[in-house]
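Note sheet for the following structure.
With one protein chain withheld, the remaining protein chains of the complex are depicted in position.
Take a look at chain A:
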Amino acid sequence: MASDSVKLSKNLLRMKFMQRGLDAETKKQLEEDEKRIISDEHWYLDLPELKAKENLIVEEKSFGPCEELRYGRFSFKGFNPEVEKLMLLMNPRDETETRDEEDLSRMQTDVTDEEMALRYESLVESMKKKFAKKRERAAPKDDKEEEEDVNHNAVETTTKRKFLKPQD
């Protein structure tokens, strides 16, 4: 191909878009040329070769990894629940120990039983309303109290209402 057509210059052949069409021989030749140029230009200091010894000593500036120091934020007895969560997250090593303690010590910010009861009191009422029938909902509150039994279930006392025929 190169013999019959016009010969392309070396610099042109070296360009990236020309690389695809080149055959193996010219490619090799070009590479060799390039290598020679580089080795001619390359120079080095005439020094005895420094033998790189394997470094057996690693320096560590911080105490952290040496003493296995923990994360620096603490909260005790539930003073700051966010930090207590962080403590568990950042100190994975003593996670197992703290988990046992957690069950024993009640957090300060926990909801107390009384609060819970108060909250549920209103909840029971509203849930009851939801399940009550339309008629019961409309009924006045005071007679409903009487109808309720121990389990707070409305007892059906009245028989079904029927159409009453007018007399005469």
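Keep in mind that, in the parts below, a residue touches a chain if its C-beta (ideal position, glycine included) is under 8 Å from a C-beta of that chain, and two chains touch if they have at least 3 such contacts; residues count from 1.
In this section, contacts and distances are computed from a predicted model.
A chain of the complex is left out here; the name its UniProt entry carries, from "NAC transcription factor 32", "BAP29/BAP31 transmembrane domain-containing protein", "Exosome complex component RRP40" or "mRNA transport regulator 3", is "Exosome complex component RRP40".
Between the chain not shown and the residues A:L12, A:I37 or A:L89, the one that touches is A:L89. From the options A:E25, A:E41, A:E60 or A:E114, the residue with contact to the chain not on display is A:E60. Chain A meets the missing chain through residues 54, 56-80, 83, 86, 89-91, 93-94, 108.
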